[in-house]
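Every protein chain but one is kept in place in this view of the complex.
And then subunit A:
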Amino acid sequence: MPHDDHDHPHALLPPDPALRVKALETILTRKGLIDPAALDEIIDTYQNKIGPQNGACVVAKAWSDPAFKQALLADATQVVADLGFYGRQGEHIVVVENTPDQHNMVVCTLCSCYPWPLLGIPPGWYKSDAYRARAVREPRKVLAEFGVTLPPETAVRVWDSTAEIRYLVLPMRPEGSDGLDEGDQAALVTRDSMIGTGLPMVPS
């Protein structure tokens, strides 16, 4: 009987997930423990205000400003905070640089750790069992599923985010982007290129 299941009280809520959330929200609201308007505000923040455009701005700046890049690789937390990117799930940031010799890729095998202030809420695949299970063991096969094939001389370094450090990949600047201003360069930086499962777009 679910009502006797003291170890798993969630079984007392409706099984359908949308109804389960709604039921819990209703109970908490009635007791004054959550404010539905605050929930709307949280959703709006991560739907519309905080997203990969923040990380793209950091990457483009690193591409065009060597001193900034040096500071970023030395102490990213401070440098991105100075740009206004700090907060929940981004309290300790490390930026790792892709080179011809080394490609970086980020995963969280134990849950779904991700640099929220720079990239927003992680996409579904990042939180999937398949990505969590396989990225550490066969990163090249996973990359192939994203359409990325690395040259054999490039080593892959996979970062498993097991603590409160959040990693951002600094991808290599694509060929043909030299003459572009920072804004146009930022437009080439995809979310996946900052996780390491993709490469920046090449200017057309």
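The definition used in the following text is that contacts are C-beta pairs under 8 Å (C-beta built on N, C-alpha and C of every residue); 3 or more make two chains touch, one makes a residue touch a chain; residues count from 1.
Just so it is clear, contacts and distances are computed from a predicted model.
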Next item on the list: Could you check which of "(2Fe-2S)-binding protein", "Nitrile hydratase subunit beta", "Sodium:solute symporter" or "ABC transporter domain-containing protein" matches the UniProt name for the chain that's left out?
Entry: "Nitrile hydratase subunit beta"
Margin query: Just to verify: which one of A:Gln70, A:Ser128 or A:Thr149 makes contact with the chain not shown?
Written below: A:Ser128
Item checked: Contact footprint on subunit A, counting only the chain that is left out -> 3, 6-10, 12-13, 17-18, 20-25, 27-28, 30-35, 37-43, 45-47, 51, 86-92, 94, 107, 109-112, 120-121, 123-125, 127-134, 136-142, 145-146, 152, 155-165, 190-192, 197
